[in-house]
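A single protein chain has been omitted from the complex, and every remaining protein chain is retained in its original position.
For subunit A:
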Amino acid sequence: MKDLAYLDAGSGSLIVQAVVGGVAGVAVAAKLYWRRLTSRFRKQPSEQD
């Protein structure tokens, strides 16, 4: 795991910055969203609890 800062930056607060940054950022946020979504489908069968 990466070393984290003393301050909890907030996951949502990190992601929203991409959108604030304009068009390029929105693309990054969309890509992140897509990857999180697809990885969930991929992992689902082995991670049910």
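FYI, a residue touches a chain if its C-beta (ideal position, glycine included) is under 8 Å from a C-beta of that chain, and two chains touch if they have at least 3 such contacts; residues count from 1.
Here is the rule we go by: contacts and distances are computed from a predicted model.
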Out of "Acetolactate synthase, small subunit", "Methyltransferase", "Molybdenum transport system permease" or "Cytochrome C", flag the one the UniProt entry gives for the chain missing from this complex. "Methyltransferase"
May I ask you to list the residues on subunit A that touch the chain which is not drawn? 1-2, 4-22, 24-25, 27-29, 31-32, 35-36
